[in-house]
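Note that one protein chain of the assembly has been removed; the remaining protein chains are unaltered in position.
Our next item is chain A:
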């Protein structure tokens, strides 16, 4: 007999369900008085933070092209200099006026989600691989009918050169799918729609 490997198994995921907003954005769902504010509901950076202000707007569409009205979206990104506000960031300290994480429900009537943040800087691919990734924001989507959180990324339409050398985008074999990850810059607004299925199905990652 060989020795036993003592690894545990990761707890399996279950859908966030129709009432994820009770747990994650209770004030939004009408339950006030327990938490002062909904965690992650403010801008990702305050007014003193360095960098270019952007507003991200988008919808999450199902396989028939209907926008989800019960989804919850979280984002995570580097500051304007490409530093993460995390203890695992080993290259320096992120801008103290920048938090880096946000959480928003889709609008109950339209389904649109909105994030106010700053445009992230470029970050190294991995701790031991200094190749730069293009500016990007991690997106994580949960909702009723989604059994395990869907992870994707938004890149920027005004970063063509950086996008062209991004080591993650380079992994996408079907090159016509890369466009599903590019947020469309229109002034301060960046439009980024997520398609769960269909011709324009967004690229989702297992990372």
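One rule holds in what follows: a contact is a pair of C-beta atoms (placed from the backbone, for glycine too) under 8 Å apart; a residue touches a chain by one contact, two chains touch by 3 or more; residues count from 1.
To be clear about the criterion, contacts and distances are computed from a predicted model.
Missing chain, UniProt name, options "Ion-translocating oxidoreductase complex subunit C", "Phenylacetate-CoA oxygenase subunit PaaA", "Protocatechuate 3,4-dioxygenase subunit beta" or "Glycerol transport system permease protein": which is it?
The chain we cannot see is recorded in UniProt as "Protocatechuate 3,4-dioxygenase subunit beta".
May I ask which residue of A:1, A:34 or A:161 touches the chain that does not appear here?
Among A:1, A:34 or A:161, only A:34 touches the chain that is not shown.
Quick one: which of A:49, A:80, A:118 or A:133 touches the chain that's been left out?
Selected residue, touching the omitted chain: A:133.
For chain A, enumerate the residues touching the unshown chain of the complex.
6-24, 26, 29-31, 33-36, 39, 62-64, 68, 70, 74, 76-78, 84-90, 99-101, 108, 123-129, 133, 136, 138, 140, 142-150, 153, 167-168, 171-172, 177, 196-197, 201-207
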